[in-house]
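Structure provided below as structure tokens; questions to follow.
All protein chains of the complex are present and in place, except for one that has been dropped.
Letters are used for the chains, namely A, B and C, taken in the order the chains are written, and counting of residues starts over at 1 for each.
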């Protein structure tokens, strides 16, 4: 008898929280905290990691950022291996694949490192804390609300996502579909989900395709920074400018131009710098024994105040900020 | 002096020497490099590259190229995921089927190249896109991850009592097979002959088309194998697995002294080239060198590997001429 | 010796048949024309099918989008064609484009007042320098281009990464006049496309009508013979790489103008698309034949496929597979046409008798 699907044992189950947390333990000095983003050449992660660096400096630790130049799980694995070789106290990472880097993370954990994920999670049992920018529910509510306001509560909308297998994107899209079932959105119809692969040109083409395929399209939600910028650029140079509404998750710097020229009314994002900052503090708290990652643990994150660890070791940064004409100039990232 | 010149004359020897120097330097100057654990990580990371480089070496020696290898690995991986997800077959059987489908994909390349007589560079750029596209078609946006832990653990285990991963054993065995075929059999002789001059090889009774066809099949089968390994090692079957690996494979093969025009090179050099690439990356990573600098190093290494021998030969020829002229004027 | 010059000719007149009328048509040229025609047909069919599905596909907005979308790839394909004709290949174009695009952004950051023509020139110059590095290594060290440009593909991209260090340059950092270049139209045709047209026409004319242009074909057809015929092979190959680099530089500047958002990853993976465009356009991968018109059509076809699939709402997962299948079909067609031509040459005996 071979190994078949039926008899494969699942290795789920309660993950973390060994030993007890000591909320009063001081943050240790000299902690070696490494940031491993999805990709080092991604401006979003550069900002986030800089936030992390600020926090690490505050707790008098050693900060380091390493990572692959292309967003692939396999290269992340080799970086995790290197980091565990180097005896890091904390590894803060954003996973390119929820499963692929698990083995390496577990080995690093066994070698004594604390694991924090941010932005993009792994399976819960492979890390102690996941610092979530915002709950998926929060994003879904926010995005649907924004588009509904802009198109006046009725009409066809489409979603322009990143890659077809981006975990967080798919979770958000699923929840947006749930959200749209609410009575107040009953006149809004989601016609399709397109994928721009987080590639500028592809997103641009997909936007163009959406507008041609759906002549009655009223709005587009693009919950990805690359997609929303490309879609905005397409709209701003086309006859649809101002007529087809666009919202999504974007950085103020990229979108400033299009908010000012009237292509985009409002969009949202959390602060990537705060996200990195919080993740670094969570890591420091773990390594100092203040928390273990169990539900209910509390820790202080510098200027951001106190946070509580939720179910499955998730810490939520907070609701996203909405940017529009009036406030966008106050943000620089 | 003579030894040095001999060594420089043979790229195989030079690259092995280069490898030794890099390992030595790294052991001395990079902390954590010379540890068993690191060796394990390093070798494990190199398994796909080493496996793919074997058939690629033979293919490049015949004057062809297979740029679709990484896409075949990706498609193999998603096929494995899809079968595991929905077929109910045993994993053993699935692995065999994946290797066979790899061979089939390679056969498609082979038919286009040898049957229709099309240039392999163009054909495999086509199948590079085709197979990658199909691997997204197979699994779409899903990733299949729930492979049994005993399987996913097995491929990363070290040989008991050592820090060498068990996977090194099949790699070495395959390398031995490919090495013997290339260097000590009639088929190997034929590969060199057809790489240099296909027509003359045909006149000498070599079935050029058939041989190349089987090489592409072999390449596909090895890709299927790597697909299986990749899926199990990362416990994840997804459409973008191994994206972009083809350029690294070609880099390793060229670094190993195989001529891109065919007809020249050997397997020892390629194995050394693969190791050199891996050791260098690993050491630089451990030394906290920026990933971006690493990209530059890879590129520079490749360029140096082809420019240096030429420069050496050039200098030697110039020295020789000068010496000759000196003799002429003296006599 | 009794045979005079005329005597010989007379005797020959006896042995060779009287003039049977010389075939006038240039087979090679006709073959190319057939190749380009079939591309046009494919393009037409694709547009037709898409239009039947959705008539907005031929709206002026959509045509503008199409033309805009292919301009950069067309320019790169022209450069690549020049290189491939000489039996070389330039895999570093994507990296050069990325480097130049980022440099252009940096230029505007450092000197916000730079007029865009200056930026354009600087970008082309930077591209040409990168091309000169390629060409220098290849021509001087006599090393295969595939290897060298594979190396510089990494090296140039690495420099780009290193320089950008994860930063991003946004539309707001660049002057309006420059960004308008990427979107503006002249008589309804995007300026970018006009630039591409000029590049195609100039390169096509040069290759067809100038000695040095024909020499590029000679080099690709038989490098050793070219050397013996006094063709300065090293210099020409060097020049071709400089040209390819300069065109990639031009494409980089236009990329910056069009996309407005720049990070170090711009143009990653573009090299295979560019080679694919040339191959689909009938440029023989081993040199000696092909035209920039074909390559440009190849580029247009590839971009149009991208747009059509999006409009047809075909599962995006299929897109890459379709492009791959198209490449295979294109080279298969070339093969078929070449076989036809060979058969015709054989049927008509070598001496035209």
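A few remarks follow.
Keep in mind that, in the parts below, a contact is a pair of C-beta atoms (placed from the backbone, for glycine too) under 8 Å apart; a residue touches a chain by one contact, two chains touch by 3 or more.
Operating definition for what follows: contacts and distances are computed from a predicted model.
From the set "Hydrogenase expression/formation protein (HUPF/HYPC)", "phosphoenolpyruvate--glycerone phosphotransferase", "Multicomponent Na+:H+ antiporter subunit A" or "D-xylose ABC transporter ATP-binding protein", the protein name that UniProt assigns to the chain left out of the figure is "D-xylose ABC transporter ATP-binding protein".
Note on the chain not shown: across the whole complex it touches B, C. Within the whole complex, the absent chain has one touching residue among B:163, B:197 or B:300, and that is B:197.
Shown as candidates are C:56, C:142 or C:214; the residue that touches the absent chain is C:214.
From the options B:37, B:264 or B:310, the residue with contact to the chain not on display is B:264.
Counting the whole complex, the residues of subunit B in touch with the unshown chain are 180, 184-186, 188-190, 192-193, 196-197, 199-207, 263-264, 320-321, 324-325, 328. For subunit C, the residues touching the absent chain in the complete assembly are 1, 3, 5, 7-9, 11-13, 15-17, 19-20, 22-28, 208-211, 214-215, 217-218, 220-222, 224-232, 284, 287-289, 342, 345-347, 350-353.
Please note the rule applied: only the chains that are shown with their structure count from here on.
Relative to subunit C, the most remote chain by averaged C-alpha coordinates is A.
Mean C-alpha position of subunit A lies 40 Å from that of subunit C. Chain geometry summary: the mean Cα position of subunit A and that of subunit B are 36 Å apart.
Contact of a single residue of subunit C with at least two other chains is seen at positions 158, 161, 165, 317.
Subunit A has residues 40-41, 69-70, 164 in contact with two or more other chains. Residues 1-6, 8-11, 40-41, 64, 66-70, 72-74, 77-79, 81-82, 85-86, 97-103, 163-166, 170 of subunit A are the ones touching subunit B in the complex.
By the touch criterion stated above, subunit A contacts subunit C in their complex at residues 40-43, 45-46, 49, 69-70, 164, 192, 194-195, 200-202, 204-206, 208-213, 215, 229-230, 233-234, 237-239, 253-254, 256-257.
Those residues of subunit B whose C-beta lies close enough to touch subunit C in the complex are 112, 116-119, 121-123, 125-134, 136-137, 140, 239, 244, 247, 250-251, 254, 259-261, 290-303, 306-307, 310-311.
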